[in-house]
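With one protein chain held back, the other chains of the complex are shown just where they sit.
And then chain A:
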Amino acid sequence: MTLIELDGITKTLKGQQKPRTILDGVDLTVESGQSVAILGRSGSGKSTLLSVIGLFDRADGGRYLLEGRDITRLPERRAAALRSASFGFVFQRFFLLKHLTAAQNVAMALVNGQGWLPRRRRRAKVMAALEQVQIAHLAKQRPAKLSGGEQQRVAIARALVRDPRVLLADEPTGALDTETGNLVIDALLAATERGCGLILVTHDRDHAAKMARVVRLTDGVLAPVLPEPAAPTVPALPVVHS
């Protein structure tokens, strides 16, 4: 089933000097359970695109369908409800609230004025989400006590706790080393196995290669990236002892 359909999305930002067109007719289709990587230079507008998809902001032109429903011009009140029900977000900086425990940080997505779950069901959902990213044992820790990879996985659990239709991740491994970065990407990919769509903005070609599709944002337009031929493997040099 088609999850997301973008059709000629445009977005112009009114900067300090003159208005700049960041998105200039973006077309993108994402199916349920599909993963898409978005590549692009810094400042090319990847975050701007994600914020249009995630309803943080509205497009100036074009058409945006979510599961066939036109949500191009959604009033803020309904956009908030949709952000809560259909989207999960992961950011480069983890954005955990430092006065709350890991579990409370995850629960934050449930305590948002959109419906109400009794304490026990809330707890069960939070623990299941932490389980999904393999950090249930850290539930009672505050962010300051967690490593970067652990913090990002708390953030992923927060994004997953409401079983979203789409996961939006904006350079989620940008602040992590390769190994923990891989763990985080695997956690995100695991969610797509349950039918959740994933849009990943990344600079890391290896991570992009793990997605079903890769696109690149250049000059405000998305273009598919063909899989590159594998780089020739260089034999390791013997270590020389002096």
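In this text, contacts are C-beta pairs under 8 Å (C-beta built on N, C-alpha and C of every residue); 3 or more make two chains touch, one makes a residue touch a chain; residues count from 1.
In this section, contacts and distances are computed from a predicted model.
Per its UniProt entry, the chain excluded from the display bears the name "ABC3 transporter permease C-terminal domain-containing protein", taken from "Heterodisulfide reductase subunit D", "ABC-type sugar transport system, ATPase component", "Electron transfer flavoprotein subunit beta" or "ABC3 transporter permease C-terminal domain-containing protein".
Of the candidate positions A:Asp7, A:Glu31 or A:Asp57, contact with the hidden chain is made by A:Asp57.
Per the touch definition above, the residue from A:Gln114, A:Gln141 or A:Thr192 contacting the chain not shown is A:Gln114.
The chain not shown here touches chain A at positions 47, 50-51, 54, 56-57, 76-77, 80-85, 89, 91-93, 95, 97, 99-100, 104, 108-109, 111-116, 158, 170.
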